[in-house]
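A short write-up of the structure that comes next.
The complex is shown incomplete by one protein chain, all other protein chains being positioned as in the whole.
A and B label the chains in the order they appear, each numbered from 1.
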Amino acid sequence: MNQTSNVQRPTGINREQALNAEVSADGAASNIKYRRSNILWRIVDFGVAGIFIYAGALKMLDPVQFAHDVKNFQILPWPISVALAFYLPWLEILCGVGLVFRLFYRGALCILSALIVVFTLATAAAKLRGLDITCGCFGHASQHWSFPAHLATNLGILAALLALWFSHRLARYVGEALPGTP
Amino acid sequence: MKLSLTRQALVLVALSLLPAVGEAIYFRGKISWQSPIPPSELVSVDQARTWGENVIWVDARPDAEFARDHVPGALSLNEDRWNELLPEFVASWSPGKKVVVYCSAESCDLAREAAERLRKEAQIPDVFVLEGGWEAWLKKNR
Partner (left out) sequence: MKTHILAFALSITVCLGARAELKFDKTEIELHPTPADKQAVGHFTYQNTGKTPVKFKSVKASCGCTAAQTQKDEVPPGEKGEVTATFNIGDRTGTQVKTVTVETDDHTNPHTVLTLRTIIPQLLEVTPTFVFWKQGDKPDAKPITVKVGKEFTVNNIKVTSSSPDFQTKVEETGKGEFKIDVQPKDTNSNLGTTLTIQPVDSPKLFYATARVTGAPPAPMAPADQKAPAGQAAPVAPTDQKAPVGKTAPSGQTH
């Protein structure tokens, strides 16, 4: 690789570079370990992304029903429910795609985590107020789920997102420390 | 190109706006931004009045509330006794009539659900929900 000057280079390198760096000396063994755990993390990436893309698609196909479901939380006024009904599913889908293709990865993780937290809080609040909400992460399709099931699912997804976040940070940190950076 | 976390998030947030707006335009006829009931299915008290004798009023509230007071000439049709009350409704209906369903106020769901059942199960055309419900009718008529 031709490098002219190191001045404009960003300080860290991403996981791919760490992975693919042909390190001839002591980095060789650790590279294999990273490759294996990287596949595992990619599987988690795909799993979480799949959930959000699927959930987003379900809601995107019937925005009218989703708007009603949001209204039933009785937190937001109707016009905002409608706006969210059109917008949120696409945000979920794009962030899921970002996870899959490693585009805007950290931003996607961050947004999805925030969504899940807000969602769980809203569900808990509705439950406390005794509202009849049939909407979960999966829109009207999850209307038969009970509250504990909703809660458990959301917390599981949040746990996966947090795990991805921390593993990503760890890899970046380690990547910075790897010798032989081009 | 490595963007900061905030920039990445902002890009995603902004990018999602495009298909969202597209979908909002596509669905504009099916959803009203003012009210949870589709614009094509809501009718105001004044509008219903212009239809004159051609309207069948349907009260979707429970029997006790209907008995207390209702729109003169209205038929009771609630989910407790749907099977019993539907034939009576149908006997008053003829093609060309407009059906206006109401419950206590716009926020109660009974009218919307009764209207849905009339449209889906009985396949009656021209079924509307009264904007503002019984409360709105009272304001205009008493």
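Everything that follows uses one rule, which is that a residue touches a chain if its C-beta (ideal position, glycine included) is under 8 Å from a C-beta of that chain, and two chains touch if they have at least 3 such contacts.
All values reported here derive from a predicted model rather than from experimental measurement.
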| item | value |
| --- | --- |
| Residue among B:7, B:81 or B:139 that touches the chain left out of view | B:81 |
| Touching residues on chain B - with respect to the absent chain | 50-54, 56, 62, 64, 73, 75, 79-84, 86-88, 90-97, 121-124 |
| Interface with the unshown chain - residue positions in chain A | 127-130, 132, 134, 143-144, 146-147 |
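FYI, only the chains that are shown with their structure count from here on.
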| item | value |
| --- | --- |
| Centroid spacing, where centroids are CA-atom means, of chain A and chain B in whole angstrom | 37 |
| Chain A to chain B touching residues, read off their complex | 10, 12, 14, 60, 63-64, 67-68, 71, 78-79, 82-83, 86-87, 90-91, 93-95, 98, 104-108, 110-111 |
| Parts of chain B lying in touch with chain A, wherever the complex brings them together | 2-3, 5-13, 15-17, 19-21, 23-24, 27, 30-31, 33-36, 38 |
